[in-house]
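What you see is the complex with one protein chain gone and the rest in place.
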Amino acid sequence: MLSFENDYAEGAHEAILHRLIETNSEQLSGYGTDHYCADAKKKIQEACECKDTDIYFLVGGTQTNATVIDGLLAPYEGVIAASTGHVNVHEAGAIEATGHKVITLPQHDGKIRAEELETLLRTFWEDTSREHMVFPGMVYISHPTELGTLYTAAELENLSAICEAHQIPLYLDGARLGYGLATPGTDVTLPLIARCCDAFYIGGTKVGALCGEAVVFPHHHTPKHFLTTIKQHGALLAKGRLLGIQFDTLFTNDLYNKISRHAIEMADRLKKGFQERNLTFYLDSPTNQQFLVMEDTILERLKKQVVFSVWEKYDESHTIVRFATSWATKEEDIERLMSILDEIIYEV
Amino acid sequence: MLSFENDYAEGAHEAILHRLIETNSEQLSGYGTDHYCADAKKKIQEACECKDTDIYFLVGGTQTNATVIDGLLAPYEGVIAASTGHVNVHEAGAIEATGHKVITLPQHDGKIRAEELETLLRTFWEDTSREHMVFPGMVYISHPTELGTLYTAAELENLSAICEAHQIPLYLDGARLGYGLATPGTDVTLPLIARCCDAFYIGGTKVGALCGEAVVFPHHHTPKHFLTTIKQHGALLAKGRLLGIQFDTLFTNDLYNKISRHAIEMADRLKKGFQERNLTFYLDSPTNQQFLVMEDTILERLKKQVVFSVWEKYDESHTIVRFATSWATKEEDIERLMSILDEIIYEV
Amino acid sequence: MLSFENDYAEGAHEAILHRLIETNSEQLSGYGTDHYCADAKKKIQEACECKDTDIYFLVGGTQTNATVIDGLLAPYEGVIAASTGHVNVHEAGAIEATGHKVITLPQHDGKIRAEELETLLRTFWEDTSREHMVFPGMVYISHPTELGTLYTAAELENLSAICEAHQIPLYLDGARLGYGLATPGTDVTLPLIARCCDAFYIGGTKVGALCGEAVVFPHHHTPKHFLTTIKQHGALLAKGRLLGIQFDTLFTNDLYNKISRHAIEMADRLKKGFQERNLTFYLDSPTNQQFLVMEDTILERLKKQVVFSVWEKYDESHTIVRFATSWATKEEDIERLMSILDEIIYEV
Partner (left out) sequence: MLSFENDYAEGAHEAILHRLIETNSEQLSGYGTDHYCADAKKKIQEACECKDTDIYFLVGGTQTNATVIDGLLAPYEGVIAASTGHVNVHEAGAIEATGHKVITLPQHDGKIRAEELETLLRTFWEDTSREHMVFPGMVYISHPTELGTLYTAAELENLSAICEAHQIPLYLDGARLGYGLATPGTDVTLPLIARCCDAFYIGGTKVGALCGEAVVFPHHHTPKHFLTTIKQHGALLAKGRLLGIQFDTLFTNDLYNKISRHAIEMADRLKKGFQERNLTFYLDSPTNQQFLVMEDTILERLKKQVVFSVWEKYDESHTIVRFATSWATKEEDIERLMSILDEIIYEV
């Protein structure tokens, strides 16, 4: 069945599979010490324009968030996140399982605001009973956010300045970072992220890899003995080559950006198709996730022919739904979706 | 200096000190296995009108909350609480340190609402991605709340019915329970609490004891091997007699209620004094904690002569402050406070 | 360089890579809900001769151990393991990070003994202060062990009977299970393991897969909401297909056993080669890991031409070293190793 359910429905980009086959019989040392990992790190450093920075390859997003956050926080600290942040909602309490509170800020289309962050931090430090409270120890943002929106360079720089003033790290969850960087009009680049953030990860799983996320600590504030922290979290892959080869491929010949741009082009067509059919957008997302407020009668018919994500109830008769494109989305699939929509809307 | 800072500024009720002296040279077995603990349990069972129920004596409130909540929850579950709940704000992340998320509901004068609880639970169980989320595993309320307000019997019964329908325990933090029970007009009694809640604690520290909280599991849903859980949390007092003797004294001749009533009478005078002086109440609290919205100029003068709690900023020029009475408050102290207020208000 | 360092130095068996390519463009639902996972489970159930049993696919060994052990234990319980057990030595405290103690038994060539297990359990239950101690809540064994040795069927059945008598689960770490099952003369089969154990995992990473371990709960004692526990541990792979396709391939046409047998045949040649050269074995291992006590002078020369694992110091002038074969070991590599050894021994 036609699917726009998410951006991880297919396997991997074929260039990755070819590299896996080519390199398969080579005997390599384990746990990320092989030369493919080394090469991938070098290429990522170049793309970030920050040399000699520490990079680690982990397997999945929730795992990466829990490991990095646990590594960066002291036991008496928590992580600040938007109420819609992935770490607050969809990680089954992985952060709390490591002993840390997620301290929430209101979300605005999935983003947090610098002034609200500053107020939270100032209020905490002015509170005379703050020693009885969880210390705000770092800030978590996602880019693109869980709602597909993007920070501007100015917004990132503001958040970064506040974090620096309070001497707490800014961490960016880049599960879908490629799609954020490939969006026309964005002024956020990988080097800018590397300047603004103390830690971030470049998502592989949702951008063409079978699995894998690359964690970057651009300012040499890597948690001490971080490899052991990774191991303790069950996040150290024995065959580290699987991650190294994938990221090496993605960061060769600009592949990561190329396939991300394709997803954004496909999202653009999707968006235009929805607009032409007068469908209601839940919010204006510039990236590969498009959210609609859909009548439940249409939703019921549509889901017989198309797979998409049901987000949450909007009101009595409407539901928020998500359509995602990816590096693998085919133009003809968007055309098919539009035909199906035309039929259903016509019927109704 | 004159103090209305909190309800734990003095030592203990003198009857408790006398009993400690009387029993001091008696050799007793440790860890709560002595006959004073046994007697205290029997008296509490009678006061709760539930026989043979399990009761444990712990030392302090945060410790009790963390131990009970960790004992009642499965690792994949979190505890639902008001955003102002003590477990969410003022326990330094003690709940999260045991691996559990605090799932917040909006607070209404410190209380949660049955309909909002039901919506949260229904929404969770209808969410198709709930397996990626923290399961709501119990409900935490405080009575009186952190803002001094009280649930009605009907409200408690509603919360209880919802919890029962979803098969999750209802837990009541009774750090100031005595003051809640002693408030004229309340229809909430200890037996009613024992019927509605699966676990609750009767606060000693803030109601006349040197330390100590009595945890009651009225429906025999005591977590398995709970004594070991207490020990693991560092909450098992070697000289359990210290807790047993105190609660035995508090539950002999209705002492717990008598001294609580005194605090409420004192709070009533305080309230009347504030009303006569046209001071602004932050909210209408019927118990021993009274919250005012105070002009900062008055606050600054007042705090030179009186100790009270600064709660939080209200606006640019006002602050929320708390005055607490207790079992130990003296009438003359209230009169002195009023004289001081008169002077300051007159001056201004 | 010629390597006998471990059994995860190559990529994956080529049949796996072919299947990944064949299935790559198929759109599949995530998190292990795809039909390849379903097929793989069915095939594993058949191989275990236990129908309708719960099976989960996780990514790596340490992750699997931490997730399963945390899922099976109550917070007041610990896991019993040999002092050499992987969970006790080489998982960076992953078990303790979930709050549980590893309770050690003496190891005998990597194995624990039924009578010592029984004594530990009986001593605990007879100890009057046991409520102040960690409850022994499950037993962890590995098969093959970390030293390459194997339990007999009778030994497994004895351990199983003791666990059943004490109503605690027996869990078997099968990181190298294929090699254990393929060893000539063993009377331990997959169905026997499924009868004796309450949980075990079939290792993929070290037996031909890129990654992946299949956790089996043969007696329907799956921890409640285990998928959420997996997610909380960061162990739920978004592209579950990667694991499903690999295990489906390994359990098609007996591939898992075939490639395991190859490794054992290679280990046998290795062993004979060592014996012919009068090298000293640290212990008699029947599986794919061979341990030698090697003179440090030989070791130093050898490591210039061959990669192998340095285990630990034996005495002033000797070291314990490990040579591992795998599904990928080539006959010619063993011959080369022997030539190199001959040269070095001759030189010395």
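Here are some notes:
Residue numbering begins at 1 within each chain, and the chains themselves are lettered A, B and C in the order written.
Everything that follows uses one rule, which is that a contact is a pair of C-beta atoms (placed from the backbone, for glycine too) under 8 Å apart; a residue touches a chain by one contact, two chains touch by 3 or more.
For clarity, every value in this text was computed on a predicted model and none was experimentally measured.
Considering C:L17, C:I80, C:A97 or C:C197, the position touching the chain not shown turns out to be C:A97 (whole complex). Among A:R176, A:K231 or A:H318, the one in contact with the hidden chain is A:K231. Although one chain is not displayed, chain B still touches it through residues 3, 5-6, 8-12, 14, 17, 20-21, 23-30, 59-67, 91-94, 97-98, 205-206, 210-211, 228-229, 231-239, 241-242, 307, 328.
For chain A, the residues touching the chain absent from view are 70-71, 74-76, 99, 131-133, 135, 224-225, 227-229, 231-232, 236. Panel shows chain C; residues 75-76, 78, 89-93, 96-102, 123, 127-129, 131-134, 310, 312-313 of it touch the chain omitted from the view.
Going forward, only the chains that are shown with their structure count from here on.
The innermost chain, defined by the distance from its C-alpha mean to the mean of all protein C-alpha atoms, is A.
Here the CA centre of chain A is 33 Å from the CA centre of chain C. Inter-chain centre distance (chain A to chain B, centres taken as mean C-alpha positions): 42 Å. Within chain B, contacts with two or more other chains are made by residues 75-76, 99, 131-133.
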